[in-house]
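One protein chain omitted, others in place.
Order of writing sets the labels: A, B and C. Residues in every chain begin at 1.
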Amino acid sequence: MGIVLGANQYGKAENRLVRIYRENTRHEIRDVTVSTALRGDFTDAHLAGDQARVLPTDTQKNTCYAFAKEHGLREIEDYALTLARHFVDDVEPVTGATIAVDELGWQRAQEHDHTWVRTGPEVRTTEVVADASGAVVTSGLKDLVLLKSTGSEFAGFLTDEYTTLAETHDRIMSTSLVATWSYTGTDVDWDKTWADVRTILVERFANVHSLALQQTLWEMGRAVLEAHPAIASISLSAPNKHHFLVDLAPFGLENPGEVFYAADRPYGLIEAVVTRS
Amino acid sequence: MGIVLGANQYGKAENRLVRIYRENTRHEIRDVTVSTALRGDFTDAHLAGDQARVLPTDTQKNTCYAFAKEHGLREIEDYALTLARHFVDDVEPVTGATIAVDELGWQRAQEHDHTWVRTGPEVRTTEVVADASGAVVTSGLKDLVLLKSTGSEFAGFLTDEYTTLAETHDRIMSTSLVATWSYTGTDVDWDKTWADVRTILVERFANVHSLALQQTLWEMGRAVLEAHPAIASISLSAPNKHHFLVDLAPFGLENPGEVFYAADRPYGLIEAVVTRS
Amino acid sequence: MGIVLGANQYGKAENRLVRIYRENTRHEIRDVTVSTALRGDFTDAHLAGDQARVLPTDTQKNTCYAFAKEHGLREIEDYALTLARHFVDDVEPVTGATIAVDELGWQRAQEHDHTWVRTGPEVRTTEVVADASGAVVTSGLKDLVLLKSTGSEFAGFLTDEYTTLAETHDRIMSTSLVATWSYTGTDVDWDKTWADVRTILVERFANVHSLALQQTLWEMGRAVLEAHPAIASISLSAPNKHHFLVDLAPFGLENPGEVFYAADRPYGLIEAVVTRS
Partner (left out) sequence: MGIVLGANQYGKAENRLVRIYRENTRHEIRDVTVSTALRGDFTDAHLAGDQARVLPTDTQKNTCYAFAKEHGLREIEDYALTLARHFVDDVEPVTGATIAVDELGWQRAQEHDHTWVRTGPEVRTTEVVADASGAVVTSGLKDLVLLKSTGSEFAGFLTDEYTTLAETHDRIMSTSLVATWSYTGTDVDWDKTWADVRTILVERFANVHSLALQQTLWEMGRAVLEAHPAIASISLSAPNKHHFLVDLAPFGLENPGEVFYAADRPYGLIEAVVTRS
């Protein structure tokens, strides 16, 4: 039985890139963090240290910046697709590429032509995986922090000898949502679809009377798939950011769902994929 | 020459507290991180380990939570003032107290009655320092990230044998502003004043044609003091978040202020106080 | 075509737990962060909000703490195995469990009986995945930051029209290593094996004359597999923490590999699995 090289890839991670469009006095901005990863037969680089088939990560970085000018950077999905296809199509040893883009949000400051204020913490994301057979686009968002102050229960759960939790029929539910959804193709209005998915996710979080975070995630995912035939499946990862009701009885005070301690760790972590059968 | 105890204080830092107002179906939320620090003659605690004059930091934490119910938590300046005065007035050994509050932002999700989305990264801050003579309120903001894509120069600077920087008459200027301003009194419309100061800071950043970040800070500070007689002075700390124009010439591309590398470190750091004579 | 629930799991993440052994005056300490994730048929929880088959994440947390007393916490692999098997064997709806443990390092302070100093940034890790068929243990480390000041080259690489990088035959090579290796069974001397793998990884990093980080990773992985038949495969993820030689020529100074700028982002990211054929 021998020892062999298994799966491997390499690239340049977290290229920080800001693209300004200034053809008009009213500028536009795109602020992204781009990561590249290339796959192919790089056995010689590993086993013999031979770099003849290795395009430097520095070159990958240069390509990210050059493409933002050469091909533009508007919708991050298009930008990532162009980069991914370039590496697969134009760089001989490369058989597969993953391009991940995080887009930081900015909003115009007081409707100014060339000044913006950062929004957040929410980040828009995309990841394109390309090979000879084509490209798959998975878009998403992360750090979308949501909270509802009522309309959430947790009761009727399984118990065992380690259970001490009390049932509750009215609690704070809060999460910092990570959602990624994969598209069936690439002929998509990326910006419009992304904005619409986000609206659905927030709407479902708000309006589903929740018997558990699992249920809310399912309703979010189902609503997205129902509204968007171009989306094949959606993955949701939701920390349960616990807000514990503070016991004010020792101080002669009632606390009917008003004063909470927001805990850091530990946190529940609920993960689910909603897909098509 | 002896060895003596110098300045000292103690408290509970970073109490995470969420306050929900639910008298109406349309709830309200306040999300704060509160830190307390008490001063007084605590020599015995240090030199002899005698805690008879030491109110536990756990008690200070309890007080933060209890007061959010007992006295409410609306404007963070009022909340901090009430806490600070309590410690100074009601806890015998305490002669001075500092209460610092960071307020995290939330906006209603789709105008929903009890669901919100976190905004940020910007944080509203206040610090109240109280003793027998009264209380001083210093409010502010931090992590207000601003960027302008033109209207900023840096030229005509001093040079020495270590200078290699080229002059520029059009660059990106970006910062993550920390501003704190102290009030002359406590009879202030805290929310309204805070919002107005923030508007002025952003407006000046946007509209001052900047010959240097120093100039922009001065103009920000001056405008705040001119508009608000109740503000005694303002401190501004502004990292110069460098955005370097990428050299695309090796790839046969021009780059007239369009593609930038956003650097993490190092960064310029410009700090100034604007005050009254 | 319908919409269905896909892969899903839930648990309590990042339970911070310190275990003191104090049978003797010379205490022992274990400091871990434990995360649990349970799998099974939780369709009703998602689709109908029915929690009857859902053991609360709070109970999972309790179990982590109780087991640290009931079954002890010495080698993190044993602790994780015991927890994973408990959830699969004892909680009826659970068909699979993942227990991840990060162990923070402490060393005795001046050989004191009950005082320690934190070491780091390096963290020891394990992840146990269990189901009815058994359990697989994958151990590892992360944040092991290594640097060599010579004995590293990068030359002879592929170039294209976006390549500007110069070849180098003497550079700093530095990484913050993440390594995880899976065992073929569970009858392993966990502490001894972990320490030995770490020694091999560091030794190979130091002594392989590196023509590229890929080569170093391969040599690390191969050496581990050669020395440890109980290890089935090893995954290595290595950021290339770039140290750029500073151009001091404008100041009339030479810089023969002496003064470097340590960059944050972007960084190369090299990932490889070494396995058995």
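The definition used in the following text is that contacts are C-beta pairs under 8 Å (C-beta built on N, C-alpha and C of every residue); 3 or more make two chains touch, one makes a residue touch a chain.
This one's a predicted model, so the numbers in the text were calculated from it and none came from an experiment.
Taking the complete complex into account, C:L147 is the one of C:L147, C:L165, C:A230 or C:V273 that touches the chain left out. Considering B:I20, B:A37, B:V88 or B:V259, the position touching the chain not shown turns out to be B:A37 (whole complex).
Across the interface with the omitted chain, subunit C contributes residues 15-22, 27, 29, 31, 62, 65-66, 68-70, 106, 109-110, 112, 114-122, 144-151, 172, 199, 202-203, 205-207, 243, 246, 248, 250-251, 253-264. Mapped onto subunit B, the interface with the missing chain covers residues 1-16, 33, 35, 37, 42, 45-59, 61-63, 66, 90-91, 93, 154-160, 162-165, 210-212, 214-215, 217-218, 221-222, 225-226, 233, 239-240, 265-277.
If you put the missing chain back, the residues of subunit A touching it would be 161-162, 164, 250-251, 264-265.
The criterion applied here is as follows: only the chains that are shown with their structure count from here on.
For the criterion of most C-beta pairs in contact, the winning chain pair is A-C.
If you average the CA atoms of subunit A and of subunit B, the two centres end up 29 Å from each other.
Centroid to centroid, with C-alpha atoms defining each point, subunit B and subunit C lie 37 Å apart.
Shown for subunit A are the residues in touch with two or more other chains, namely 15-16, 62, 66.
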